[in-house]
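What you see is the complex with one protein chain gone and the rest in place.
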């Protein structure tokens, strides 16, 4: 257990692990203190997500390139997946969809923009692998088209329309997972030399032994799942107490909580002039959530949800996802960056966050 | 007649010519067997379109560069034009518009994507003339804007709005034809050196003698026109029999039937690593249909249609055309391709085809 303890001692974010037992005790003693439980569960999820991310990378480093890439590509957003599964089981489909759309927007705008800004404040002009960025932007564009279609086509409230949206969503989910799988085949196997400079991304930290990594992976996933249930139960009531709209909570807060660990890696990569790493985390997470996590949730809803979930998303959220994808595509077009590019991207994020914050509850 | 017979013997697609007499006999004997007539007319149009395409290219090769380019640019989609004219005369404006939008989408997504995929499976990375691709994408973008405007502006059902849409459509048709003409002036005359590598596109097959080519052009056009009438009469009823929506038939089936011959050339070009040819066919056909065939149909509707036809297109179709154009613009931006680019483009096409297939009839 020594590398794990060493890691905890060196990484202040992991000191928040103390909140994990606290949140369980609090949930037992005061199940109706929603605001307190919400804050405690947020504080507990952040360090667990960091551990999960480190464990996944360690297993990936041990299993070799292709299998490791596959593992990272499927488990890289395990925290988001587990939180969404808790909400799915509770039948909170609005929260699930808001957090999916929010995670895409947050990664493509906030993580990308902040990386450009933080990196640009230290380095005059930064370059990165545009082939990789363009491919992620292409995958995101495909997912955006898939998310637009049910909103554009299934407007009528008739039962016929609902059945159509449901069938369509399953078909779209399968197409997206196939596209994601072929994308991995392309970037990890047939054309991996084009994605070269992103390779040394994992150098940063010494990987854990395989046993510890696997144990952490399983144990922490269980903990995240338990804390997520408290989080999902408390989030609605807490939002009201804070005067926040549910849209703001789902879109902004959940996405920031679930992705905190990866953001830390992306920002530190940008400061070290390794923008390939930052862009890879930002756009890679976004496309993974859009093409893997979201479709898996649609398919899993047939097994674990109270009713099947479709891919229909509130049109305003579709517009935000579309604008985010276009912004990422325009901005990563030439593989160069300076601080003002980060400002532009962050400004788009601020516009969205402000709109969602001001939105009247039943607007 | 020997080169024509030789061509028929060597090209298995032309053996389908046997269906041309069959469809005429069947239409006489069983005019109410819509499903059979639909299938027979499809099987008859495909080889006629191939002959038409070869005859046009042969005439173009004989008449020299500028005149030949002009001929190819105006008669290159003669099959689509003749089918649409048959539907226009029958007053089936919904079918006309669906097949126009469908031909744009099919060429920019299916033909382009399949060319990238087939070429990419054989060649690791392929390059092509991006100046030419960018110009076609620009023309397509202009046409998309023109198609959006009547849908965006003329929503009201008032008679005033109808008159407005009608006047606007004539104006837009004239603007598009002028833009298309100026585009030919640019690419064939003033800046032809920029489009150089597309030049050796016609090398492939030995051209026919001029007399044979002209005779084939006239004779086959008449045959296509006659078969098209049977096709247009039977398509609606056949669609119901197959359980397909009219939108799916117009968008997907008609477009694939009308463009089968060109698709064969585009795919074989991609396999031979002559992606300039494939991209030229895909985007060139799309922009020709959008900027020449569609406006000509609007203007001709004043002469041969029962009532004038406008450019108003069902908003869902406008969204599909817009997404197709954006996809083509993003994908052809850097003049390089690999197999996964083809997958991405084809996936967008599959999403559209699946949506149209599942769409409830009155959705």
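Letters A and B mark the chains as written, and numbering starts fresh at 1 in each.
FYI, contacts are C-beta pairs under 8 Å (C-beta built on N, C-alpha and C of every residue); 3 or more make two chains touch, one makes a residue touch a chain.
Here the structure is a predicted model, which is why all the values come from computation and not from measurement.
Asks: Looking at the full complex, which residue from B:13, B:94 or B:175 touches the chain that isn't shown here?
Replies: B:175
Asks: Among A:20, A:224, A:281 or A:348, which residue is in touch with the absent chain?
Replies: A:348
Asks: Just one of A:67, A:163, A:304 or A:330 touches the chain that is missing; which is it?
Replies: A:330
Asks: Touching the hidden chain in the full complex, which residues of chain B are there? Just list them.
Replies: Chain B touches the chain not shown through residues 134-135, 137-139, 141-142, 145-146, 148-149, 152-154, 156, 160-161, 164, 167-168, 171-172, 175, 178-179, 182-183, 186, 190-191, 194, 329, 333.
Asks: Taking the full complex into account, what residues of chain A touch the chain not shown?
Replies: 124-125, 316, 319, 323, 327, 330-331, 333-334, 338-341, 343-344, 347-348, 350-351, 354-355, 358-360, 363
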